[in-house]
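Rather than the whole complex, this shows some of its chains in their spots.
Per-chain residue numbering starts at 1, and chain names A, B and C are given in the order in which the chains are listed.
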Amino acid sequence: MSASDPSAHLLETFPNPHPKRDYLIEHHVHEFTSLCPKTGQPDFATIVIRSVATERCVELRSLKLYLQSYRNRGIFYEDVTNVILDDLVRCLAPRWMQVQSTWTARGGIHSVITAEHGRRS
Amino acid sequence: MSASDPSAHLLETFPNPHPKRDYLIEHHVHEFTSLCPKTGQPDFATIVIRSVATERCVELRSLKLYLQSYRNRGIFYEDVTNVILDDLVRCLAPRWMQVQSTWTARGGIHSVITAEHGRRS
Amino acid sequence: MSASDPSAHLLETFPNPHPKRDYLIEHHVHEFTSLCPKTGQPDFATIVIRSVATERCVELRSLKLYLQSYRNRGIFYEDVTNVILDDLVRCLAPRWMQVQSTWTARGGIHSVITAEHGRRS
């Protein structure tokens, strides 16, 4: 697992109000943007986070602020997808989590990265 | 299971007219609204309730009034989805029930929460 | 199984012209209407009847008249779905039958009820 991202402290949690039940939580983030680490140009993506929680849930406004912290940082598609997964896993210790990023086209190429932690069932 | 919600007394039931048969009941609630517990701002969702009943069915007008009781209360997405499930389970003792809430976007993020009780087949 | 509905005598049948073959019959009824048993207000639904017959098939005009008999009667969604299934089962003794009713929205809630008799294969 990667080292913790500096902005990970922005993530806030609240107690899973129903920890005895395995239920599915999906957050669809439509406005993610970061910078290309080679050219400094902006990248844009939709990010979907699916999970089954244990003791903690992520607070949505803190998730938004955490994801906004990438706005002016240069980072590869593959890296940011896994770092988001790692930061959320460290923070929430979910039973299962999947992060999927879909990036707008650059030079006629668009990319999709999908990473998982744990097992869903 | 969570403590009973104060508005749970609003739920009325009628005898399942055909308790010897396992059949599927779906209610799609298009106009749910509650408040964000952190900001007090309104949240909006569609809620789908699927179940196989045992002895009792929920009366629809009472279901509407029960769900309207959340209109001015602050509650997290994850919590309200599970509380609705718990209140209906206590009231109806269904063989199986699923509650799924789909929330309109806030800050460019939209969420879907899905919780179940019992086994469908 | 519920007691026979008074209008069940309206149902007419004709001999299954091909009783030795298991084949699938579907009737989609787009204009069903009945009354709410609590408020007396009209309800509207689409009803789909799927079956594998044994000796008898339902005559379509009689099915239409039978279903029209609910026009001015107060009956719950769950009840009418099962009563239609029971009346048709008593009348036709099908190998398998499914009745599914999809109701237009009331107070922002729309419902779908699905009941079966026997096994399809």
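As a working rule, contacts are C-beta pairs under 8 Å (C-beta built on N, C-alpha and C of every residue); 3 or more make two chains touch, one makes a residue touch a chain.
All values derive from a computational prediction rather than experimental measurement.
Oligomeric state of the entire complex in this file, given as copies of the one sequence with 3 shown: 10.
Please note the rule applied: only the chains that are shown with their structure count from here on.
If you take chain A and chain B together, no chain is in touch with both. The angle of the rotation carrying chain B onto chain C, fitted on C-alpha atoms and rounded to the nearest 5, is 60°. One simple way to say how far apart two chains are is to compare their mean CA positions; for chain B and chain C this gives 28 Å. Residues of chain C found to touch two or more other chains are absent. Those residues of chain B lying in contact with chain A across their complex are 1-2, 38-39, 76-79, 81-83, 86, 105-117. Listing the residues of chain A that touch chain B in their complex gives 14, 16-18, 20-21, 23-31, 53, 57, 59-61, 63-64.
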